[in-house]
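The complex is shown incomplete by one protein chain, all other protein chains being positioned as in the whole.
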Amino acid sequence: MLRRFEYTQARSVEEALALWQGSPDSRYLAGGTDLIPRARATGRAPARLVDVKAVPELDQVRALPDGGLSIGAAASVARVATAPEVRQRFPVLATCCQALGSYPLRQRATVAGNICNASPCADTAAALLDLDAVVVASGPRGVRRVSIHELFVGPGQTSLERGELVTAIELPAASAGARGQLGRLTRRQGVDIATVAVLVTVLPAGSLRHRVALLSVSPTPMRVAEAENLLDQKGPDGAAEAAAIARAACRPIDDVRGSASYRRDMVGVLLERAVHALAAERGGRGA
Amino acid sequence: MTIAIQVTVNGQLEALEVEPHESLLGMLRERLDLTGAKEGCNEGECGACVVLLDGRAVNSCLVLAVEANGRAVTTIEGLGHAGALHPLQQAFLEHSAVQCGFCSPGMIMTALGLLNENPTPSEADIRQALSGNLCRCTGYRQIIDAVQAAAAALGAAGQAGRRP
Partner (left out) sequence: MNARWVGQDVPRVDGLEKVTGAARYTADVKLPRMLHAKVVRSPHPHARVRAVDLGKAARAPGVRAVASGQDFPFHVGIYLKDQTVFATDRVRFVGDAVAAVAAETPEAAEEAAALVEVEYEPLPALLDVRQGILPGAVLVHPQLGSYQKVPWITPEAGTNICNHLKVRKGDYEAALRGAAHVSENTFVVPQVQHVPMEVHVSAARVDLAGKLEVLTSAQSPFTVRHLLCACFNLSHGDVRVSVPQVGGGFGGKAGINLEPIATALALKIPGRWVRLLIDRAEEFYAAVVRQGLVATLVTGVDRQGKVVAQKMHYLWDCGAYGGYGVNVVRAAGYTCGGAYEFPNVCGDSIGVYTNRPVGSAYRGFGMQEIHWALEQQMDMVAHELGQDPVEFRLRNCLGPGKRTVTGQVLDEHAGRVDKCIHKVAEAFRRPLEEKPGLLRGRGLACAVKAPAMPNDAASSVLLKFCEDGVLEVLVSGIDYGQGLRTVAAQFAAEALGLPLHQIRVRNLPDTDLSPYDWQTVASRQTWATGNAVLKAAEKCKAQFFEMASQVLHAPVERLALEGGQVVDRGGQGSVPLTRMVMGYQFPDGHTIGGPVAAAAHHVPEGLLFLDPDTSQSAKPVAKWTFGAQGLEISVDPGTGQIQVDRVVACYDVGKVVNPGLIRGQTFGGVVQGLGTGLMEELKVDALTGRVRNASLVDYKIPTSEDLPGELEAHFVETPQADGPLGARGIGEHTMIPTPAALANALFDACGVRILDMPLTAEKVLRALQAKRAKE
């Protein structure tokens, strides 16, 4: 049952911040696809919701002058998944967006909401981690840029300060053109939360090119730097070794979707497969 | 405290006073007696409540009524009626794509949202788009066939992409 709350709508970031300040228990509302069912299930709703979807700049997906990309906090996952600049330059994010929820759900859900909820299985977090995204947040103390690597603190917990509003997520120019392979294990073939997901990404340039992100196997979405380094050194030949590192690095639990031991094993299997698939793709392209 | 909103529902402008915590699904069903959209889970997992919001398929149980302010909502009731069925409705009839019928309105609206976006979907596209609309009766085969047939019929009629 959805408890009573106050609904307010902001037309600007400043107004959103002010509205948030106006009540002791406020929450920003973007897509609402996590917030609303959770409020129903727990029987607890915030005192005030501050809807930020009418803030014009939050709805934008736009190229940054330096070649990066800015994704407004209110842009839907469906929109991000199909935006030409995302598909062409940051296809890894498009892939992870497509993996999130169902088709109707993606029309409402937002990338910002997905990461602010900080679930260990947040699908878009895998891409944002691999692409070294930066979260732009406005708060009572001004605008802050938070690396995605510093955002997730624990299940449902972020490093955002009270009252801070994520306005955009920026993908750096250095990540443009990155290619990735998402291995995602679910209990059925249709829509499901990942029991385990592994995203292996290769950046187009630089000596530290590999990225490995894991979902649903630790309190937060995570990267495995050691496995990445190994892949940078050994390429596909290091797949098995990287897999072993990732298996050791993750901290899965038992739940209704799978056991910890199965999850751990699958991290290895999915990682190896992703690495080989990426190599095959590269080979196929003659690169 | 209620909030005054104006929503275009199936082409009619409705001025309503809604509660902040009222869902779009609740508003459609309780205030407007549009009961085609169903409550199957109230958490966005079953798709029985899908309607179009500005032409896009959404789970109306996850949308607040106030969020529809100033926007256009299309429900199954706005799609067609006896003697003037939408090609999707016609195809669902002809392909035995309906059994108990509880999921049918949401299923048809999701399919419509898909066809609005992609008038020539492959079978894989259809399966993916409908994957959030649960049906316990049909096994989906005839539903997929119906959506394919409707896409073909809409294409032939040059209506693909038409937004009701």
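We call the chains A and B, going by the order they appear; numbering starts again at 1 in every chain.
The rule we apply is simple: contacts are C-beta pairs under 8 Å (C-beta built on N, C-alpha and C of every residue); 3 or more make two chains touch, one makes a residue touch a chain.
Please read all numbers here as calculations on a predicted model, not as lab measurements.
Asks: Could you tell which one of B:112, B:130 or B:149 touches the chain left off the display?
Replies: Considering all chains, including the one not shown, the answer is B:130.
Asks: Tell me which residue among A:57, A:85, A:192 or A:281 touches the hidden chain in the full complex.
Replies: Among A:57, A:85, A:192 or A:281, only A:192 touches the chain that is not shown.
Asks: Which of these, B:80, B:119 or B:155, touches the one chain of the complex that we don't see?
Replies: B:80
Asks: Which residues does chain A use to touch the chain missing from this display?
Replies: Missing-chain contacts on chain A: residues 1, 3-4, 41, 43, 185, 187-193, 256-259, 262, 265-266, 269-270, 273.
Asks: Across the whole complex, list the residues on chain B that are touched by the chain not included here.
Replies: 29, 33-43, 45-46, 48, 75-77, 79-82, 85, 89, 92-96, 98-105, 108, 126-128, 130-144
To be clear about the criterion, only the chains that are shown with their structure count from here on.
Asks: Mind checking the centre-to-centre distance between chain A and chain B? Centres are C-alpha means, answer in whole Å.
Replies: The mean C-alpha positions of chain A and chain B differ by 28 Å.
Asks: Across the complex, what residues on chain A touch chain B?
Replies: Answer in residue numbers: 2-7, 9, 31-33, 36-37, 40-41, 45, 49, 51, 53, 78, 101-105, 107-108, 190-191.
Asks: For the complex, which residues does chain B have touching chain A?
Replies: Counting only chain B, the residues touching chain A are 1, 3, 19-21, 23, 42-44, 47, 50, 53, 56-59, 61-64, 66-67, 110, 113-114, 127-133.
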